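Removed from the display is one protein chain of the complex; every other protein chain stays in position.
Order as written gives the chain letters A, B and C; numbering starts at 1 within each chain.
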Amino acid sequence: MTESEQTLHPTMPAEDLGIGSVQAQRTERFLTRDGRFNTKRIGLGFLSSLSPFHLLLSLSWGKFFALVGSLFVGLNVLFAFFYMVCGTDALQMTTEHPIENTFWRAFFFSIETFSTIGYGHIAPTTLAAHLVSSIEAFTGLLGAALITGVLFARFSRPTTRILWSNNAIFAPYRGGQGLMVRMTNGAHNELIELDVQVVLVQFEGVNGQRTRRFYPLKLERNQVEFFSLAWTIVHPIDEESPLWGHSEAELQARDIELLVVVHGTDDMLAQHIHARASYKTEDFRWNVKFASIYVPNDHGAVAIDVRKLSELEEVR
Amino acid sequence: MTESEQTLHPTMPAEDLGIGSVQAQRTERFLTRDGRFNTKRIGLGFLSSLSPFHLLLSLSWGKFFALVGSLFVGLNVLFAFFYMVCGTDALQMTTEHPIENTFWRAFFFSIETFSTIGYGHIAPTTLAAHLVSSIEAFTGLLGAALITGVLFARFSRPTTRILWSNNAIFAPYRGGQGLMVRMTNGAHNELIELDVQVVLVQFEGVNGQRTRRFYPLKLERNQVEFFSLAWTIVHPIDEESPLWGHSEAELQARDIELLVVVHGTDDMLAQHIHARASYKTEDFRWNVKFASIYVPNDHGAVAIDVRKLSELEEVR
Amino acid sequence: MTESEQTLHPTMPAEDLGIGSVQAQRTERFLTRDGRFNTKRIGLGFLSSLSPFHLLLSLSWGKFFALVGSLFVGLNVLFAFFYMVCGTDALQMTTEHPIENTFWRAFFFSIETFSTIGYGHIAPTTLAAHLVSSIEAFTGLLGAALITGVLFARFSRPTTRILWSNNAIFAPYRGGQGLMVRMTNGAHNELIELDVQVVLVQFEGVNGQRTRRFYPLKLERNQVEFFSLAWTIVHPIDEESPLWGHSEAELQARDIELLVVVHGTDDMLAQHIHARASYKTEDFRWNVKFASIYVPNDHGAVAIDVRKLSELEEVR
Partner (left out) sequence: MTESEQTLHPTMPAEDLGIGSVQAQRTERFLTRDGRFNTKRIGLGFLSSLSPFHLLLSLSWGKFFALVGSLFVGLNVLFAFFYMVCGTDALQMTTEHPIENTFWRAFFFSIETFSTIGYGHIAPTTLAAHLVSSIEAFTGLLGAALITGVLFARFSRPTTRILWSNNAIFAPYRGGQGLMVRMTNGAHNELIELDVQVVLVQFEGVNGQRTRRFYPLKLERNQVEFFSLAWTIVHPIDEESPLWGHSEAELQARDIELLVVVHGTDDMLAQHIHARASYKTEDFRWNVKFASIYVPNDHGAVAIDVRKLSELEEVR
């Protein structure tokens, strides 16, 4: 069987989230622990892969300001050289002790032009200098527009700080067992209308090949209207579960990956939000349950302590 | 039974909106009267809980302008001190009667720089002062970009002014009774495509514990295409209703909370909007009905008077 | 039967789009011909009804620029008076022939400050004038931010120019008759994923009262993926139709209103869009069909002529 045929092979159920079985035959993790894609698309042309807007949005704030500051300085150095090319008389300074250094004079004039301050104590005198300053005026207008747009986009794009329990646990549930993951909202915004999908990925022998198989797991519930406290996602391990009847040792022997995908809405911004998590075999725990996350008394409000999100208790 | 097991207990129906039964065993109200969450998540780290964008959006306009104004003054005072550090000759003033006070001179120069006005009647003379003013120029550009983005976000984020009747009432309905809440739109925008969910929360004895139980209530209708007038949400109290066969006295004895959740769309902005309300036992009324909200004649348009939203009439 | 009971009366089917039967007993049109709501909500408090953002978005471009220009002039006149209050020496002018008129001097200085130009040929000299100009600098920054946000919102908000045929027609359809409305897109953007709802509103005698009744009409199709040409919405008049078996004269005697509601997506902006139309009895035509809207040959593309949207042909 060739690789391209396998893409279409019936061993790929419709619920594999679009990962596909060929990829599945590799042993790499599909999602990182915190839900980013552990995938690469190589061979994208330079131009087609350029996505400056996505880059400017995904940089950390520190790197972002460093980049913007560098561009600001760099552009002004560039324009300073243009003014120097215009000649030493191109910029006239009217204050008492004018800056004699032609670079600094041109650089500060450039900054006053780019930022549209224009004190006027340095002023262009020649046609050439006027032309350069006109071009810089236009550049400054576009630059301010760009930075405004990008800053707004950074602020307003949907962000989530969904916190996930460190472990996926096999805990007592309705007289049997359940596979559980606990999540809460680590930010102060309110999320609503959440729905969740959980898929189990494990290796099985198929036609003599060690193949990854995908099993969507049935959940006690897969949607909630409010998410202002914590949500314990529960997969009941009953006869229909692919985990039914397997001992802890058997499960640990397999290379399991649990993919959790959450969709919801930011209550204030009415934006659609996503979050993902992945648990590998080493993240699973047996014979434990989640410790209570509720805070007994908190001035009339129902309160949880998010620091207890991953806290486990032994089940006797 | 431990607390973490209860989270998974079958007494929690799939329709409890994600509140969970543990939280449910407390007696605090879950939503405030006007639909805000009466919940807390403590233990969020300082950094992870920082959400300046959400804060800037949720402040009232008065506080917002006070904050922005304070930042404007504070930043300019800060830069004024930087200029003063540059020395008394750093800023030269060319008008006839220059300001002698070095702080005021520096402060006004700072404002003219930050806002990119740059009259030039105060101008930097030293390299140091030029460098500070260059940094301030950059700060001013970023500041203008930030304030533009935040102001736009405040204006454009979805807002609703859904008004709710003060009471939830038990009124005559199709020969029997119905539990009713009336709502209207308190703003001039038009809302469309509304859908509503109503959940009854009440305390019951379960395994000897006083436990909150959640009952989604069937509605006469749960969606409307237009919401330009008023909508009386009706839960018919028939045999299937958890309120069926209970006297007024019995219902008042229970600690009932009625949660109402509305989703819809702003017709002009095409934004998804939400609203919530909560009614506790003390907000319920019996043997009344809503007074007519329609205005008899209003120049050809169909008109309601929103001041009559909560008006009740005795049922004889 | 009282009015508030009628709101809940079974004569209101679940499909009346949320209009309600009480309102329905009036004879006013519910939607205007071009789909705006013919409704009023009076009694809104002044503050709660203030929605400047919606107002700024809904003004025509002419009125919008007139408003913004008036605000610009008004604010500068206001600040000019503040400068005049600071005294005649407050603003010093350095050009050869200074403006002697104190108002004009103050007004132009104000404009140069508000717009952050700051030529400097007029400059403040006193502490008071400097303070006023600092406040104006802050006002100018906020003003620029506001106008930027509002202009962007006006440009980017979802707009549709759906054109509707002038008439709703009873035309031959599959050997019988169909009630048809034709629509096309009057703008150059592409709309996709459209769905449509059609509701017939007519007066009937109910319990001796002339009551409006709502009938959702079954359509030949109620959604299309593409809307780059024209769409003839067809309600087949079969045995299940509320129009079945009624003569033209009978239908004209009733006070019919046909409500058409369309939802879709702007292909470029990925924005959700809406449109509505309403046809009253006088807008109906019998024994006609829509003329072909297709243009025979147009250089390889499939073309329609939107000017023929409402063109009818007699059916022999």
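As a convention for this text, a contact is a pair of C-beta atoms (placed from the backbone, for glycine too) under 8 Å apart; a residue touches a chain by one contact, two chains touch by 3 or more.
Just so you know, these numbers come straight off a predicted model, no measurement behind them.
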| item | value |
| --- | --- |
| Per the touch definition above, residue among C:38, C:58, C:115 or C:139 touching the missing chain | C:115 |
| Where the missing chain touches chain A, by residue | 2-5, 7-10, 14, 17-20, 22-23, 26, 28, 30, 37-44, 48-49, 51, 53-54, 57-58, 92, 94, 112-113, 116-120, 123-125, 127, 130, 133-134, 137-138, 140-142, 144-146, 148-150, 152-153, 157-158, 197, 261, 263, 271-274 |
| Contact set of chain C toward the excluded chain (per top definition) | 68-69, 72, 76, 94-97, 99, 104, 108, 111-112, 114-121, 143-144, 147-148, 151-152, 155-156, 161, 171-174, 178, 180, 184-190, 192-194, 220-221, 223-232, 234, 265, 267-270, 289-292, 294-295, 298, 300-308, 313 |
| Footprint left on chain B by the chain that the document does not show | 116-120, 148 |
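The definition used in the following text is that only the chains that are shown with their structure count from here on.
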| item | value |
| --- | --- |
| Proportion of interface numbers common to chain B and chain C (over half same, under half different) | different |
| Over-half contact-pair match to A-B, picked out of the listed pairs B-C or A-C | B-C |
| Chain whose Cα mean lies nearest the overall Cα mean | B |
| Computed distance of Cα centres, chain C from chain B, in Å | 26 |
| Between chain C and chain A, distance of the C-alpha-averaged centres to the nearest whole Å | 37 |
| Multi-partner residues of chain A (at least 2 other chains) | 116-120, 148 |
